[in-house]
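The block underneath contains the structure these notes are about, expressed in structure tokens.
Rather than the whole complex, this shows some of its chains in their spots.
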Amino acid sequence: MRIKVINPNTTQSMTETIGAAARAVAAPGTEVVAVSPTMGPVSIEGHYDEAFAALGVIDEVRQGEAEGFDGYVVACFGDPGLLAAREVARGPVVGIAEAAMHMASLIATGFSVVTTLARSRPILEHLVEAYGMGRLCRSVRATDIAVLDLEKPESDARQTILAECRKAIEEDHAECVLLGCAGMADLQRSIGEELGVPVVDGVAAAVKLVEGLVALGLRTSKAGGLAHPLPKAYSGALAGWAPSDAAALRAAE
Amino acid sequence: MRIKVINPNTTQSMTETIGAAARAVAAPGTEVVAVSPTMGPVSIEGHYDEAFAALGVIDEVRQGEAEGFDGYVVACFGDPGLLAAREVARGPVVGIAEAAMHMASLIATGFSVVTTLARSRPILEHLVEAYGMGRLCRSVRATDIAVLDLEKPESDARQTILAECRKAIEEDHAECVLLGCAGMADLQRSIGEELGVPVVDGVAAAVKLVEGLVALGLRTSKAGGLAHPLPKAYSGALAGWAPSDAAALRAAE
């Protein structure tokens, strides 16, 4: 099985962190290919960044369909471009926010999310509702660490995140904590050990969900809202993205 | 007051229909400029089309900020790119789906939406929930007319839409019907007269909401989830979209 793990931002060091987290949990027969798009934002902090990151995600899935991937992970906690990517793909596409939330719901009666900037809070709260997790999610907590600062030793990110996780447990009665940014994937193990409650990294969670769906023979439904894009003309700088390829793929199935 | 009405698809004839609908209701002092992006899909029928249409919307708002527009209408019933556009704009940005639903909630205890293809139903149902209209919206009904066929006389679109509106009134007890595509804007008056219940066209509704917000001095809040995009690098084909301009605008405020 081949899974493409897409870091929707273009920061290569983060792609490597993500790829390592994905490979660390992948099953023996699974090949993980971690990529960043060739274009787009260096980090994703808001709706504007997400709109452009979505293109990179779609691009990688389009290529992936030609390359024969079985499934995809969208490795940014805002799940940018997820539904559009599902239209392109034949196999499953899983976002790391949804993955983390679904997995958490199986091992705890309530969780909190610890994320980066406060401006992302409404985005994550919207996902919480869209995924039906309103009753389980006790809060979305921001640390005010910028995404790219996660990688800088001087940011003391690990301590700040750990402190916020502790508040989630004490103040929200969270039984489980979700790391609300793909760039935190490398912290899952060490923070989990210190906290004594399960800590969920969405990258790893999404890999296992894609593996599971592929093993079950479950592919994205093409009978409604996730059907392949209809063939049509696109103009201007976006002409190359017209969904003709998708139509060809559809015909080839 | 200057309002830019953005048809997110590139079909010029539809832009004209939309512009006419907008101008027909604009106040004397309002200048309506109706545009289509220079790039993107000819029609928007699904999440994939929406992801690309969002870029055109953002592009037009970015330009609009330099051109001095006071507010914007996103004239596609899926409200593509709405939240990203709000990050860019200083003034208000209103989508036609939200506009139609808010206005309908003021004149009826329940409404139905009549739209084009069935594949758009989940998109609109998601918006209904996101806008808090779940209790008011009695159903989203698809006519299976493709967006571009709305303009073709041989499609008999008007009769099909009228028939679906009638079903909404009889079967859903809808007290008001929303036209679920910007391309239906020219049907509002005639269908409303035949049905005997209010029919809401989102394009016209959004123009009045933008006019209202501007008159009230209410601009997009920059204190949280809709703050201006953070300045950062974008790479590759999207490098030109890096949010530096926005930063400059912010500084200029």
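Letters are used for the chains, namely A and B, taken in the order the chains are written, and counting of residues starts over at 1 for each.
Keep in mind that, in the parts below, a contact is a pair of C-beta atoms (placed from the backbone, for glycine too) under 8 Å apart; a residue touches a chain by one contact, two chains touch by 3 or more.
What you see is a predicted model; the values in this text were computed from it and never measured.
Participant: Tell me, please, the full copy count of this complex, given that what is shown in place amounts to 2 chains.
Facilitator: Every protein chain is the same sequence, and the full complex holds 6 of them.
Just so we're on the same page, only the chains that are shown with their structure count from here on.
Participant: For the sequence-identical pair chain A and chain B, what is the superposition rotation angle on Cα atoms, to the nearest 5 degrees?
Facilitator: 180
Participant: Between chain A and chain B, what distance separates the C-alpha centroids? Give it in angstrom.
Facilitator: Centre-to-centre distance between chain A and chain B: 28 Å.
Participant: Can you tell me which positions in chain B touch chain A when the two form their complex?
Facilitator: Residues 10, 37-43, 45-52, 54-56, 58, 81, 83-84, 86-88, 118-123, 126, 129-130, 146, 224-227, 229-230, 232-239, 241-243, 246 of chain B touch chain A in their complex.
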